[in-house]
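Reading through the structure tokens given below for one structure.
Yeah, one chain of the complex is gone here, protein chain that is, but the others are all in their spots.
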Amino acid sequence: MSAGTERAVTWADVNKDVERTVSMPGNTYFAWMCVVALTLAAGVVAWTFQIYTGMGAAGKRTPQMWAMYITTFVFWIGIGHAGTLISAVLYLFRAKWRTSIYRGAEAMTVFAVMTAGLFPLIHAGRMWFAYWLTPYPNQRYLWPNFKSPLVWDVFAISTYLTISVVFFIVGLVPDVAALRDRSTGIKRKIFAVIAMGWEGSDTQWKHYRRGYGLLAALATPLVLSVHSVVSFDFAMALVPGWHSTLFAPFFVDGAIFSGFAMVLVLILPMRYYFNWYPYITDKHLDAMAKLTLVTSLVLTYFYACEVFTAWYSGDHFERASVFAKATKQYAWAYWTMYFCNSVVPLILFWKKARTNVVILYIVSILVLIGMWFERFNIIVPGLGHDFYPYTWGTYVPTITDSTIIVGSFAWFFILFLGFIRVMPSLSIVEVKEVLPHPLKHAVHGAHQGGGH
Amino acid sequence: MSGIDRRSFFRIVAASGAATAAAGCGQTAEKLYPYVSPPENIVPGVAAHFATVCRECPVGCGVVAKNRDGRVVKLEGNPDHPVNAGALCIAGHSALQGVYHPDRFRGAMVDGKFAPWESAEKIVADKLGALVKARQGGRIAVVTGLETGTVAKLMDEWVKALGARPRIAYEPLALEAMRAANRATFGRDAIAHYAIEEASYLVSFGADFLETWLSPVGHAAAFAKMHALSAGKAGTFVHVEPRLSMTAANADRWVRNAPGTEAPLALAMLKVIVDEGLVAPGVDARALAGAVQGVDVAAVATQSGVPAETIKGVAHDLAASKSGLVLGGGAAVSGGNATDMLQAINLLNVAIGALGKRMRFGGDVARPSSYADMVALTQAMAKGEIEVLILGDVNPVYTMPPKAGFYEALAKVPMVVSLANRPSETTGKAHVILPALHWLESWGDHVAEAGVVGLMQPAMGPVEIAGKPVDGRSLGGIFLNLARLALGLTAEPGKGLFQTPTFADVVKAEWGAMAKDYGKGKPVAEFWEESLRRGGVWREAPGPAVSVRPEGLRVKAEAARLEGDGTHALLVYPSSRFYDGRFADRAWLQEAPDTMTQIAWDGWAELPTETAKRLGVGRGDLVTLVSPHGRVDLPAYPVDSLHPAAVAVAMGQGHAYPGTYAQSRGFNTGANPVTLLGPGPEAASGALPYLAVKVAVAKGTGRRSLAIPQATFDQDHREIAQHIGLGAARELELRGKPPEHASHPSMYPPVKYPDHRWGMTVDLDRCTGCQACVVACVTENNVPVVGREQVAYGRDQHWLRLERWEEGTPARPRNIFLPMFCQHCGVAPCEPVCPVYAAYHTREGLNGQVYNRCVGTRYCGNNCPYHVRRFNWFYYDWPSPLDLQLNPDVTVRQLGVMEKCTMCLQRIIEGKDRARDAGRKIKDGDIRTACQQTCPTQAITFGDLKDDGAQASKLSRSPRSYHVLEELGTRPAVTYLKKVTRDEGNPAGGGHKA
Partner (left out) sequence: MAAAASVLGIFAHVDTTLQAIRDLRAKGYGDLTVYTPVPVEEIEEEIEHIRPHSKVRLFTVIGGVTGAATGFFLTIWSSLKWDLITGGKASVSIPPFVIIGFELTILFGGLATVLAVLLLGRLPKLRPSPTYDPRFTLDRFGVAVACPPDRAQAVSALLSAAGAEEVRR
């Protein structure tokens, strides 16, 4: 019973407040869209150029045969996790405060995974054969190597994308139905299609609720498995600093951490522009900030573990690798990571900071930067100083790969910005659910708030 | 000779039949491929092998050219040849980039424009004829490289017939001083044969015998025999040089002396030997005593910076070894006193009884003229005494010091004719260019040393460029025709030399005459056929015994005088890759890094660290070297090992004309150190003293970072290149117990190999770092050239790289050379990570890579702890006609796929096929990889590890064996044998070969 205490919000208000967002946007919006679209175009051009000239266009080399693409791939996959966590895990825990943010978070998940999914393609030396990683019947009886972590990725990520999309759409149906009933013309027709003739009859609700719960139950282990599998790309390899049993939990935690930062980065402006203060209150921000803080602390613990095990193992390669990361050519990236991920979030111990929009926003941005560098530090310096001194080397980014990376952010935002103006980015049903149910006789007050 | 040699002997076909016979006189118009009706010995798809002689450097190693469908795709040493016994150096391999050079002249040229051969020829012939008629033959001059045998004879006859000036055989590295010294000491104008393999204690005064000195390939083989541990015996090698050359790096003890102090040092050692009565029995000690009267060991010690104990110690061990040998006189240490130095060394060899045993004189053979002759000619040209100057494949404009004035003098010659087949600084000044065919396209013969006559046959027709064969003639053919035209003769068999129809006939006639001498009464035809198959004839040709002449005992003990008031002595040394610079336009050699510095594609100035510190320059910062005669700007390469009073620059870079191919890939850097030298020859020998000037070193402006693929020479305690003391090694060998290899438990059952498990061993004790294997691999496996920028950025495509690992102290550095290539791991980290099975394990233990299946995730590249996998970052091209060299048995990899060493899979298949055709099981030695085949020291062995009898599996059980990064449990199929180091403080390391 958290939301809607500031001003008495009725169920009808909820519908109105959401309907407002699904209408012809103003110029600022289009201005932003142009910027994003141009950036995306630049990225596309860069990718085309890379396909034409070869992977040499990106700064990869021996020993860094992987670099910023895989870094950003892991980054985006990580972002996705917070969405699923909020929509599925917190749903199972019946955490009421999730209701007003989960739709945005879920959209973020879907689009983040869609962005991440581009990178294996961008990264492949012969992307036109990337489909060979999927098991499809062919007359030559060629199959992928199911022992390869990359094939695990294919399965994990495609499953994750499918389930997220399904979960997302299922959640949308009743809300779209609500929009349908209050719109006219072409808009109504489109909504009608998506709403699939939803009426909110008891039978529909019954199966819907059951199904939704089961999906949440499935999505929860899935979200944990996906980033574990992504971490196997590294943990299964021999490279010092990669070959570690720590990686699965380490990656999952990092993912949630960065995900929450991204949610804040997206939700705060939405709250401002859509005037959703009644729905997204300080309590929400506080809760999110707390989770960010916790995940940050856990992450710091993992960082410590990483260094400790390297030292304690007594393994020369591991020690040299860590030492090189901290002191050699990439030291700046290493310490940036520590500052952004372990130091900055500590400010959230301070209650005022947890509800101060400006501070929260800055922290979130820094966390995103820090988390990108975390993956960078695993991959680039890790490979740059591995077993064989002859080939130690420094990776230098090129205009091409940098442009593609920036383009991937544009791709994400074009999807997200598009979504929030055509679909209910606030869950009408679930917000209503946690509002006081309309009652004639106050004696039933005990029953307020459907979900417990 | 092992089985393989005999087999290859039979596979070598004699050139007869349309293709090559026609090619001989260069008149062929037929296409090289495809064959509509193949000539008898060229079966499409089946390689034909032609034995001939490598004419890249003056040595003349025997080679076997592998001809596939009418074009030579690979060169290998001729296993039967006494000089190189099957091995070949990097330059030899790169001859293919000479014959297929994109810049080759398509035909004759007049004043820079293409002209029909006949008209161009006529212009020259008319001029010659006119001069002959006018009794002005003396105004004709001929300069060629070192030519011997029939063509030399022909040219000298030609010179006589036209009354021209005696022909100059110009070789920039002619080692004139050695002959001068031998004249002085023994009265022999010849170069001795040094039987290194018979020595147990070898001392070299700056003789880079593993790089360019005399016959490097042969020497390397001999050195391995003498030095590598076998049957408990290992000889010792001491090298005296101010700079840590590759040869020095192979020494058990490197003595760093002040530049130019070799002569005093040699005499000091001689004095020690004489004074302490260590002179070998039967040698006139008193005479020698006379020679060293004035010598004061202590003074020499201070002068040379070599401690007296060292001088004494080495002298002792040398004399005590009973089978010592002393070498000397590499270009880098040949100053104005080179002859004295070499005389002193001669006396040392006399004193230890090496003369007549390990230092032998054979019969006289043709030798290059001296640099002084070139200077004389230059003066004559300058005076306008030369009307026609005919230049063979020589490049004096580049190789002579500018102050010698050859370039200016050229302008004074009305007609300069060049017979070179590709552009150089010198051809740029030629009025007429009559391109001689490449030696792979020509008939001829070459006398490598007394009694060793190699027979050259065309291994292919003139190369086709843009569908048209280049229009050229063999060197002999050109002179033959010019003589006819000039003297108004016609071609009629049996009417004297110049009327012999083709040069091929001249050679045949010549060999017909040799038949009774060499052929032991065999019929001429049979002798000819057999010689063609064998690649020539060889026999022992002992020369007359020599003794020390009284005047030979008068040796000056002075150090070399250096001109100029600079701070550092300039060490100009021949490049082990570019020799005197003639190979610099070959991308293969540019891309193969210099072994010691690992620098590719560039020239550099080696600086002592202290100097670099003082000037505040780091690696790659430009420094300026100024001598009295010129200045050069070069990137600095500071090293601890170099003598503090010296800077070193290799010959060969800094061409004005590097060739378009190399240029397009980042070449045309570096500078030519010869421009810093003075023009004056050494009085005693007429040689150009390369150790002659002092230079001032200053910080230049800007920097040019060097392309160095090896990130560090420090192993960081990772025991990649391992070594073991001689004592310990010997003990282990006696016990014969193989070392325990770490066991790595696995949850999976061990992999079974039904038929074979191919594997290799690399004996680090034998590897000298010559890089021949690297280029052999490039040639065999169609490895692309990626260029300077890409090499600098860690994108070189070499499947096999030669690493240098540094240990010890600057004073006593220890260098280990380690050839690294795919280890074909039994538990390969690269395989399971591949999502599409492009990397997988074959049933024969190879680490297979399926190019067509590769998607390019590069995961394998990350996961390979040795980083031997190479990714195709770009499209790599082979500018025409270099594409003709591609090995048809090996796929050319496309963009975006991973590639790596396959252990020459195509050779494995060929070997198995041949065994099957012969209806027998495959034998050890049937299959030899390209790197193994070319290794002069036989450091690399390939074989079936399942066959206990196989040499490779024997070696892999050696007590010295280990695997690189063994603790990772990758179980490589490649086993390395530790380098054997001589125990500290005891340079002799005990035990000599008897």
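In order of appearance the chains are A and B, and numbering begins at 1 in each one.
In this section, a contact is a pair of C-beta atoms (placed from the backbone, for glycine too) under 8 Å apart; a residue touches a chain by one contact, two chains touch by 3 or more.
Given the structure is predicted, the values throughout are model-derived calculations rather than measurements.
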{"item": "Hidden-chain contact residue, picked from the options A:32, A:49, A:129 or A:155", "value": "A:155"}
{"item": "Hidden partner chain, touching residue among A:104, A:174 or A:381", "value": "A:174"}
{"item": "Residue among A:218, A:265, A:305 or A:357 that touches the chain left out of view", "value": "A:218"}
{"item": "Touch with the omitted chain, as defined above, among A:22, A:229 or A:280", "value": "A:229"}
{"item": "Touching residues on chain A - with respect to the absent chain", "value": "10-12, 15, 135, 141-147, 151-152, 155-156, 158-159, 162-163, 166-167, 170, 173-174, 177-178, 180-182, 196-212, 214-215, 218-219, 221-222, 225, 229, 232, 429-430, 432-433, 437-441, 444, 447, 450-452"}
{"item": "In chain B, positions touching the absent partner", "value": "746, 748-751, 826-834, 837, 839-841, 971"}
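Just so we're on the same page, only the chains that are shown with their structure count from here on.
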{"item": "Between chain A and chain B, centroid-to-centroid distance (C-alpha), Å", "value": "61"}
{"item": "For the chain A and chain B complex, residues of the former touching the latter", "value": "53-56, 60-63, 65-66, 120, 123-127, 129-130, 132-133, 142-145, 147-151, 154, 233, 236-239, 316-317, 320, 383, 386-393, 396"}
{"item": "Parts of chain B lying in touch with chain A, wherever the complex brings them together", "value": "709-712, 714-718, 720, 790, 793-795, 801, 803, 820, 829, 832-837, 853-859, 861-863, 865-867, 869-875, 895-898, 965, 968"}
